[in-house]
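A single protein chain has been omitted; all remaining protein chains appear in their positions.
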Amino acid sequence: MRMLTRKILDRAFTAGGYLAVALMTLFLLWVLVPIFVKGAGAYVFVGTVEYRRMMLGEFGRGNEQRVAAEWAEVQRAREPVYEAIAAFERELPALPVARRKELKPAFQAVREGVAVLLGPAPGKPLPALTRMIYGQTRWRQAQDKAANILFEETWDYSGNGSQKVHVPRQPLFEGTALAPVFPLLRKELRSLLRPRLTFYPRFLTDPSIDAHFFGGIGPEVLGTVYLALGAMLIAVPLGIVAAVYFQEYAREGPVLTFLRSCVNTLAGVPSVVFGLFGLAFFINTLHVSPGKSVLAGALTLALLVLPTVIRSSEEAIAAVPRAYKEGALALGAGQWRTVLTVILPAALPGILTGIVISMGRAAGETAPVVFTAAVSVGKWVTPSEVLSQPTPALSWNLYNLCTEHEAVEEIRHVQYGMAATLVLIVLALNLAAILIRARVAKRLKV
Amino acid sequence: MILSSGEQTRRKLLSLAGRSFLFAVTSAAALAVLAIIFFIARDALPFFRASGVGEFFFSKAWYPAHEPPQFGAAAIFAGSFLVTGAAVVLAVPPGIFAALCMSDILPFKVSQVLKPVIEMLAAIPSVVYGFFALTVVAPFLQDSGRWLPGNIEIVSGVNALTASVILGVMALPTIVSVSEDALQAAGRELREGSYALGATRAETLVNVVIPASMSGICSAVLLGIMRALGETMVVWMASGNAAQIPKPWYNLLQPVRTLTATIAGDMGEADQMTGSAHYHVLFAMGFCLLLFSFVCNLAGEWMVARQRKRLRGG
Partner (left out) sequence: MRVSLFVAGLVAGCAVAQAQDKLVLDGSTTVGPIAKAFAESYMRQNPGVNITVSESGSGNGAKALLNGTCGIANLSRDLKGTERKAMEEKGVKPVAHVVAYDALPVIVHPSNRVKGLTIEQIRNIFTGAIRNWKEVGGEDRAIVVISRDTNSGTFETFKELVLGKEAKIVESAEYTGSNGGIRQRVQMTKGAIGYAGLGFVDRSVKSLEINGVAPSVETVLDKTYPISRELFMFTNGEPAPESLAGTFIGMSRSEKGREIIGEIGFVPVPPKQ
C-alpha cells in the first residue's frame, strides 16, 4: 500500500516536470505563432488594384501598361457607383425636407466610405496625404471598409446592456438613385478592386511612405543593424580584454572581487537606467554627438551587453584545455603569445557564441535607445552619418507604431511585420549561436 | 637560455605594461557601473535633500504635476513589488519543475532539444513581449472573465496580472537554466546514494538533490526577480500605470504602476532643464532600482559561493 502511494507520488512528480516543460513550449508557441502568422501578412497578402497603382506611382514598380489597362477596366466597373452617387446628389435637393434630413448624414457616410474604399472620385483634386490618394490596397481591409458602407454600426442602448447592431443602409435608400450602389459593393467588390495574391519581399528593404501606411521597414531594419553592430564593435574588444584579464592575469584578492562584483552589478542594471545614463553621460556630458545619434545609442547598448560578452568569453577561455596552455608555455612562448596564439583562437567559437547572443539582445532593446538614438521618422542613415545622425530602429518604431501612431488599427500588418522581422533577426542570431556551439562541442569531443 | 639582465628588465617592463593595460581596460569596463551609480546618484540626491525620504517611501500620494507636487512613491514601490512577486510566484514552480525535468527526468538528447526553446524565450525582445501583451493577452484576458466561475467582469485587460504573466515568462529562462546548472552540480554520487537506499526518483529529488542545490536555486530565483524588477517595456505597455495599491492588495486584476514604467513614461515629458523635483524623483527611483539589483546580486553571489564551498567540503 505504502509502496503504491510512493509510486503514484513519483509518477505525479514526473508528470509535473513534463507539464512544466510542455507549458513553457506552449507559451513560446503562443507568442511566436500569432506574430509569425500575422507578420507574414506584411510580406504575403491579397493585394488590390490600388496596391498595384500605389507601387507604380510611389516606387515606379510594376508593368506600366498592364497596370494602366487594368486600371481602365476597373474604372469602367466603378462607373455605375460614381454615377449613382452623382445622380443621388442631383436628386437630394428635390426630396421632401424630412426625408432629406434622414438621408443626408447617411449619404455623407456612404460617399466618404466610397472614397476610403476606392480612392478619391475621378475628377476630384488629389488629397495631400498619400494614404488618401489610393483606395484600400489590401483585400482584407477593403472588405471591412465595404462592410462599413453597407452597414451602419450603431449601439442599441434600449435593452439591459448595450448591444452592437449592424443596420443595413440599403433599405434606407430604397427607391432612390443611390440604391444600386449597395448590391454592387456586395456582389461586385472583386471587379471593383481586383484582389490578387501578392508577394512583397521588399517590405524588408523599402522605406515607409506616409507614416507606414505604405511601403516597408527598410530604414528601421538598417538602423537596428547599425545599432547592434556598433554596440558589438565597442563591447567586443573591451569584453575580450576584460575576460582575458580575469581568466589569465588577475590574482585573487579584494581588487578582483570588487571588479567582478562591478561587472555582475552592471548585468543587473535595469535597461531603462542605461537609457537615463546614456542621455546624461554620452550626450549631455561627453557630447559625443550634437543630439541623439547612432553612436550614442551604440555606446549605451555596448555597456548593456558588456557583462554578457565578458562572461561568455570567460567561460570560453576557461573551457580551453589546460594542456594547450601548458604546451605553449613549455615551448617557451610568453604569456602574451600564449594568449594571443593559443588560448584566444581555441576559445574563439565560444566567444563568438556570446557575441552573437549579445548582438540579438542589443538589436531588441528599446528602453536604452529611446533617449539616445531612436527617432520615429528619419531618412536612410548612411555609414558616414552614424556619428551624428539618429535613426529609426525596429524596436522603438514597433513601440511607436502600436501605441503612438494616429491610426493604430489600420497598420496592424506593419506592426506584426516589424515584430516578426525583429524576432526573426534575433532568433537567426541565436540559431547561429546554437550552430557554433554544436560545432565546438563536436570539436572538443574529437 | 640565459638572458642578459638588461633584456630581463625589458621583458619585465613589457609584461608589466601589458598587465597594466589589461587592468586599465578591465577596470574601465567594470567601473562603468560606478559611473552609472555616480550619475544616477548625482541627480537623485537633490530630491532626497529637498524632500527627505519620508514622503517618498511612505506616502501613496503621487501627484507630480500638482501645485505643490506630491511625490509619494509608496504605491509605485508596491506596484513594482506586486508585479515582480506575482511573476516570481507564477514562474518559480514551473521553472524548477522544468529544471528538474531537464536535469533528471528527460533523456539527455531530449533536454538538449529543449534548450533552444528556453533560449528563444529569453531572446524574444521585451518590446515584442509588450506588443504581444497588448494585442493578444489583454483582449484575451478581458474576454475570459465570462468563462470564469462567477462571471467576473474583468474591467481592463491591461493590469497587474497581464504584466505579471509576461514578466514570469521572461524570468522563466533565467530560473530554469540557473537552477538546472545548480541541480547538475549536485553530482551523481548524491543521487546514486539515495537510489541505493531505495528512494524513488521523486524522493531523491525532493529530499536529497533539491536541498543540496538549494542555494543555487535561490540565486536562480533572485536573478529571476532582478529580471522582472528591471523590465521596462512590458510593464509600461501592459500594467495600466495607475499609481495605486490595489484593493485588496492581492487583486491582480487592477492596474498598477511600477518604478521602471514611471521612469520610462515620465522622463520624456519631465521638465528636465530646470532640474525640477519631478526630474530628480525619477532618478531617485532609478537609484532605488540600482540598489535593489545591487543587493539581489550580492545575495545571489553569496549563495553561489556558499553552495560551492559546501559541495567542495561535503
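When the chains are written out, they are named A and B in that same order, and each has its own residue count from 1.
Note that in this section a contact is a pair of C-beta atoms (placed from the backbone, for glycine too) under 8 Å apart; a residue touches a chain by one contact, two chains touch by 3 or more.
Predicted model, so just to flag it, every value in this text is computed and none were measured.
Have a look at A:63, A:162 or A:257 and name the one touching the chain we're not showing.
In the full complex, the listed residue that touches the missing chain is A:162.
Which residue among A:74, A:301 or A:381 touches the omitted chain?
A:381
Check the options A:207, A:268 or A:307 and report the residue that touches the missing chain.
Going through A:207, A:268 or A:307 one by one, A:207 is the residue touching the chain not shown.
Could you pull out which residues of chain B are in touch with the chain that's been left out?
Residue positions of chain B that touch the missing chain: 60-67, 75, 134, 138-139, 142, 155-158, 236, 240-244, 254-255, 257, 264-274, 276, 278.
Kindly note down the residues of chain A that lie in touch with the hidden chain.
59-61, 127-130, 132, 153, 155, 157, 160-162, 164, 202, 204-207, 209-211, 218-219, 221-222, 283-284, 290-292, 370-371, 374-385, 389-390, 400, 403-409
Heads up, the rule we're going with is that only the chains that are shown with their structure count from here on.
Could you please state the distance in Å, as a whole number, between where the Cα atoms of chain A are centred and where those of chain B are centred?
That pair's centroid distance is 25 Å.
Quick one: which bits of chain A touch chain B in the complex? Just the residue numbers, please.
6-7, 9-10, 12-14, 16-21, 23-25, 27-28, 30-32, 34-35, 238-239, 241-242, 244-246, 249-250, 258-277, 280-281, 285, 303, 306, 310, 334-336, 357, 360-361, 363-367, 370-371, 395-396, 398-399, 402-403, 412, 415, 419, 422-423, 426-427, 429-430, 433-434
Quick check on the complex: what are the chain B residues that touch chain A?
Checking each residue of chain B against chain A gives 11, 15, 18-19, 22-23, 25-36, 39-40, 43, 93-98, 100-102, 105-106, 114, 116-121, 123-132, 134-136, 169, 172, 176, 200-203, 205-206, 226, 229-233, 237, 260, 263-264, 267-268, 282-283, 286, 289-290, 293-294, 296-298, 301.
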